[in-house]
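All protein chains but one are shown at their positions in the complex.
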Amino acid sequence: MLLDTIKKELAAVALSTEEEVSAEDLAATETPETVERAEGEAPAEAPEGKEEEKPRPPIMETDYRAKGFHLDVQVAPDKVVEAAKILYKENFFIEAVTGVDWLKEEEFEVVYDYNNMAELCRVVVRTRVPRSTPQLPTISEVYAGANWHERETHDFFGIEFMGHPDLSPLLLPEDADFHPLLKDYTP
Amino acid sequence: MNPIPEVLRLVIYLTCLILFAALNAAYLVWVERKGAGHIQRRIGPKEVGPFGLLQPLADGIKLMTKQLFLPAGVDPVLFKVAPILLLVPAVMSFVTIPFSETLVARDINLGLLMIFAFASVNVLGVLIGGWASNNKYAVISAARAVSQNVAYEIPMLITVITMVMVTQTMNLNEIVMQQPNIFKWYVFRFTASPLMPVAFLIFFICSLAETNRAPFDLAEAESELIAGAYTEYPGMGFGVFFMGEYANIVIGCAVTTILFLGGWQCPFGLAPGWWWFLAKLYLLIWTVVWIRWTYPRVQFYALLNLSWKVLIPISLVNLLLTGAMIKVF
Amino acid sequence: MSEFALSQTQETFVMNLGPQHPATHGVLRVKLTMDGEYVVRAEPVLGYIHRMHEKMGENRTWAKFLPNTGRMDYLHALAYNHGHVMAVERAAGIEVPERAEYLRVITTELNRISSHLLWFGAFVLDLGGFTPLLYAFDDREQILDLLEGVTGSRLTYCYYRFGGVYNDVEDDFLVGTKAFISRLRSRLPMYHGLVTKNIILIKRLKDIGPIPPDMVTRYGATGPVARGSGFNFDLRKNEPYSVYPEFDFDIPVYTECDSMARYMVRMDEMEQSMRIIEQAIDKLPEGPVKAKKVPKTLKPPAGDYYCAVEAARGSFGVRIVSDGTNTPYRLKLRSPTYSNLSLFEEASEGMLLADALALMGSLDLVIPEIDR
Partner (left out) sequence: MSGYFTELFTGTKSLAIGLGITIKAFFQPVVTLQYPYETLEMKPRFRGHIQLTQDEETGESKCIVCGMCQKACPTGCITVAGKKPEGSKKKALTRYILNFTTCSLCGQCVESCKPNAIEFSKDYNLASFDKNDFIFDLLKRLKEKS
C-alpha cells in the first residue's frame, strides 16, 4: 500500500527523537494541542490530562476520519527538500504550503500538504523554524508549483525560503513590508 | 442631350453615395445589434425610438460630441489621416456600382478593376491607424490586418480573373446584364464551370476576410486585442473607422451580388431595378451578420491555412477548369 | 505551435494583459514578454483583489466566517460553503443528518452546473463567439432561480450551516430541478452542435495548450485541468465525502492534455452532475435538516484538521488549526485555481497570443478565488 511505502521512505528524513535533539527541537515535536492562545477568552477548554501525554512521534499515521489526513511527518528544516524528492518520486503532488505562527513558542511551523492522484493518501510534512531567523530551503526546484505557495507564505509570515527564485510579494502590494498573518501584527 | 451637366450630376451622385454609405453604416449597426439580439434571444436596442430605430442617431450624436483628443505619443498627422484612408476608398468604390441599369454614378469599362484597386488601399487605413496609435495592441492588430489582407487578396483575385474570363468584360453593368434570370446567374452557370457555386463561396469568404468581419475579425479581436487598431481612437475618429468598415462590407456584398447574383436583375426576369439589387445586397449583409453571431474567431494560422491550403488551390482549379471549358465549348 | 524557436537576439517587448482586459475575466494582470505575436514569457501578477480571508477567519468565530466562503469562488460558492462547513464539522465532531447531506449534494451540484455553464460561455467568448455565452446564461439563470428559491440569494450563497443546512427545501424546488434537468438535457446537443463540433473551435483547441501529466503533478493542478491530462482524480470518488458514495456517476477523463480535453471534461461533467442530482432527488430521505446537538459557541478540540471538497475548478481544501477556542487559530484556504494558474507561465511559453488566451480560458480562472 502506498501509505506504508511512503511511511517507510519518509522515516529516513523524519525528525529523529533519539539523536541530535536539542531543547528547541523537543519543543518542536511537542503536540500543538498543549498550546493555548495567549489571550483566549475561554482557556479552560483543553483538558488537563493532556499534558501528561507523550511527545508526538515524528512520523505517525493519523486517524483519517477525524483529522482528514493519513500521515503526519515532522522533519528538520533542512530536510524538506529531501522529503519533497521522496514524495515526488512516488508521484505525489503538492496541494499547498502554508505557515502557522506559534507566537508563544517563538516558532513558525511550515506545513506542506501532499496528496496522491492515484490513491488517496494525504501526507502532511511539517517543520519548525525559529521566529527570529525564519529560514528554510525552497522546494520549488522539486515542485515548481510550490513557487507561488512559498511566495504566499513569505508574504504572510515573512518566512524566507532560501534559493527561491523570486520572493517579491505576490498577493500583497508590491511595496508591502508587513506580514499580516503574524499573530503580533496590527495594521 | 443630357439636361444636367456631367459635373453637377457627379456631385449629386457623390453626395448621395456618401449619404448612402453613412446611412448604411448607421443602420447596419442597428441591424447588427437587433440581429444579434434576436439570435441571442433578447431584443437588442429598443429604448430610443420605435424598435430602437433612432439608436444610430443617438450613437452618432454621442460620437460626434465626444472630445477628439490625441493620446500621448501618437503620430498626430497619421493618426488623423488613418480613418479617412479607410473611408474614402470605400466611398469611391461606390462610384462604379450599378444600382440599376441607369442609376450608376460613373459607368466605366474597368469598374471591376477599380473596385479592387481601391479595396487594396483600405487596408492602409488600418495599418496606419494601428501604427500611429503608439499602442502595442494596435500595432499587433495592424500587422494582422495586413497579412490577412494580403493572404486573401490572392484567392479573391483568382476568382475575379475566372469571372472576367467568363464574362469577358470588366464593366459591372454589362456583367449584370448577362444574368437576366436565376438560371443565368453566374452562381448557377454550370456551363461556364461546374465549380461556380464554390467560386461564389470563395469570393464571399474572401470578402469577409478582406473586410475584417467575423469569423476573420482578427484585427479587432476584442478578447485578445481590446479593439485592435481602433483602441486609441476617441469619438468620431472611431466613428469614421466604423463607417469605413461598414461601407466596406456593403461594397463586398454589392460586388458579390453583381458578379454572382445578377445585380439589379429580377430572379424571374420581371421588373428589374434597384429594389432587386438592394434586396439581394441586404440579404447578403444579413448573412454576414448572421455568420458573425454564430462562429468563434479563427486562429491566425488557421486563417492562413484556409487561404493557402483550401481557397487558393480550389480557386486555381476553378480557373483552369473554366479556361478548359471556354476552350472546349 | 511550439515549434517556433525563440532567438536570443530578437527584440522583445513587454505587454500588459490586464488588470483590465476582456480575456482575464476579472482583475488579473499578466505581464507578457512578446516576440511579435509569440509569448516569450507570461508572468501572472496577482493580488488585485486580495482580501486576506485567512486573517479575517482568525478574527471571527467559526460560524461568522460562513459568509466569507461564498465570496471567494463566486461561481461555485456552495462548494466553498461545503468545504468550510465540513472541515469544522470534522473538527468539532458534528454529525450531519442524511437529508441535509442530500440537500447539500443537490444544491452544490446544481451550482457546479451553473459554474460550468458560465465558464462555457465565457470560454467561447474568449475565442470570439458571443452567442453561446447568452444561451448558457439563459440556462444558468434557471439554476439561479432554483437556488434563489432555496437559499434566498443568487450568487454568494450562505446556505450550509454546521450540522446541516439553513432550511429545508420545498417540493416545488425538487420539481423545478427535475424540469430543469430535462431542459438542460435537451439543450446540451444544441451546445455541441453550435460549439463543440464547430470546425473553427476544434481547430482552435485541438493540440493547443498542452499540459503534460508531469506538469500537473509538479504544479499540483487539480480538477478539470488534471482530468484533461489523463488523471482520474476527483475527490468525489477518490476521497468520498458527504453522500457521494451513494450515487452512480462517472468521472470524465481525457488523455489528450490539450485545451479541447479540458473543454470536454467540463461539458461531460455537467451531464454527470445531472445524473447525481436525479439520483439524489429520487433517494432524498425524510428527516431533519439540521443536527440537534450543535453547540451555540463552537469550540473544536485543539489540533489541526484538513478537509477538501471537489469544487468546479479543482480541489478546495481547508486546513484548520484550532486551539480549542471559539475562533480558529489558523485557517488556511487552498484554492484550486491558484495552483492551476501557476502553471500558466510554463505552459504558455512560445505560444501565439491567441492560443495563450485559449489556454488561459481553459484553466477557468475565477480571480477572487485566486487572490482570496
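To keep things simple, chains are lettered A, B and C as they appear, and every chain counts its residues starting from 1.
Note that in this section a residue touches a chain if its C-beta (ideal position, glycine included) is under 8 Å from a C-beta of that chain, and two chains touch if they have at least 3 such contacts.
Predicted model, so just to flag it, every value in this text is computed and none were measured.
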item	value
Neighbouring displayed chains - absent chain, whole complex	B, C
Absent-chain contact - pick from C:T12, C:T156, C:N232 or C:Q279	C:T156
Contact residue for the chain not shown (choose from C:G93, C:G193, C:P212 or C:P240)	C:G193
Sole residue of B:I39, B:I128, B:M196 or B:L319 that reaches the chain not shown, by the stated touch rule	B:I39
Of B:F190, B:W275, B:W290 or B:W308, the residue in touch with the unshown chain	B:W290
Touch list for chain B against the chain that is not drawn	35, 37-43, 46, 290-291, 293-295, 309-310
Residues in chain C touching the chain absent from view	60, 63-68, 71, 131, 135, 138, 145, 148-153, 156, 158, 161, 166-167, 190, 193-194, 197-200
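Please note the rule applied: only the chains that are shown with their structure count from here on.
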item	value
Distance from the mean Cα position of chain C to that of chain B, given in whole angstrom	43
Rounded Å distance between chain A and chain B, as computed from the means of their C-alpha atoms	65
Chain A contact footprint on chain C (complex, rising order)	46-47, 50, 52, 54-55, 58, 87, 90, 93, 215-222, 226, 231-233, 238-239, 299, 301-308, 315, 317, 319, 321, 323-326, 329-330, 332, 334, 338-339, 342-343, 346, 371-372
Of all residues in chain C, those that touch chain B in their complex	1, 13, 15, 21-23, 34, 36-37, 124-131, 134-135, 138, 194-195, 198, 200-201, 203-204, 352-355, 357-358
Of all residues in chain B, those that touch chain C in their complex	36, 39-42, 136-137, 140, 143-144, 214-215, 217-218, 221-224, 226, 293-302
